[in-house]
Every structure is written in structure tokens, then in C-alpha cells.
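So that we are looking at the same thing, I have put the structure below in C-alpha cells.
For this view, one protein chain was removed and the others were kept in their places.
This part shows chain A:
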Amino acid sequence: MRGAGAEQMPALVRSVLNCRISNNALRFFHSLGYKLDHELLQTGFKFQFHKVVPITVSVTSVCKIPKLHMIEEAVPITPGLQLVEVSASTSGDNYTEVAAAVSGLAEQLAPLLHLSKPGVLTGVVPTASAAASSLTSRATKVP
């Protein structure tokens, strides 16, 4: 989605095509003339919420792979920092509602982290450390 309407949306809206393919996909696309540009390893967790619509939150560490397919030698791109992504599927006629739901979840997470559209830098939330400590102590007190 592009233009003024896209800029006013609280979340990035884009087309996604997911397609399963047999395990010779890399060789196939290479034969069609595509060249491998880079590969990344992303490890972490995914959480599923339901807030108006099903929402997925992933917390991952992104690693670069210095030698082709050698995932054992993967190195984190930002050591000590993780990538948090919030996403939800939508059709062409309800994306406004879904973007609002994603934005609503982002506001709930505001004491811990700032979530923004891709390309907009935010920095670390000043209250993050205190908020995380508070959550942790609440969790340990539960009988």
C-alpha cells in the first residue's frame, strides 16, 4: 500500500503471498537466472493473540551466515537486541480495522518497547527496564 493513505495508517499494509514449494526451489530459481543475494537465520519465539483479529507477535534474533548454508556459524547482527514484529492477516476490505487492532496491541506494549512501522527509528523505551522488572516480580509471586 502506498501514498497518503498508507502514511496515515498506523501499521504497514502490504500484500503477502505464501507458497509451499519442493526442496529444489533454490536450484530452480538459480536456473531461472536469479542469484542468491544473502541468507539470514532468524531464531526466537512466536506468540498468538486474539484482539479483534488473530495477531502474531514474534520475538527473534536475526543472524547473518558468513558461509553459504553454514547455520552453525551464524552470528547475531545486533548482539543483545532482538526484533519484535507484530503482524495480522487481512483481506482487502477490512485492513483498516486490522491495522487499528495491531496498533492497539502496540500501545499496550508501550511501557516495554516502542513498536513502529518499518523504517521509522524509535530507540529504547526509558521505562523498559522498570516495566520488565515489574512483570517478572508479578510472575514470581503467582502461587
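The rule we apply is simple: a residue touches a chain if its C-beta (ideal position, glycine included) is under 8 Å from a C-beta of that chain, and two chains touch if they have at least 3 such contacts; residues count from 1.
Methods note: contacts and distances are computed from a predicted model.
Q: Pick, from "TBC1 domain family, member 19", "Elongator complex protein 4", "ATP synthase subunit a" or "Mediator of RNA polymerase II transcription subunit 20", the protein name that UniProt gives for the chain of this complex that is not shown.
A: Matching the unshown chain against "TBC1 domain family, member 19", "Elongator complex protein 4", "ATP synthase subunit a" or "Mediator of RNA polymerase II transcription subunit 20" yields "Mediator of RNA polymerase II transcription subunit 20".
Q: Using the document's contact rule, name the residues of chain A that touch the chain not shown here.
A: Listed in rising order, the touching residues are 17, 19-22, 24-25, 27-28, 31-33.
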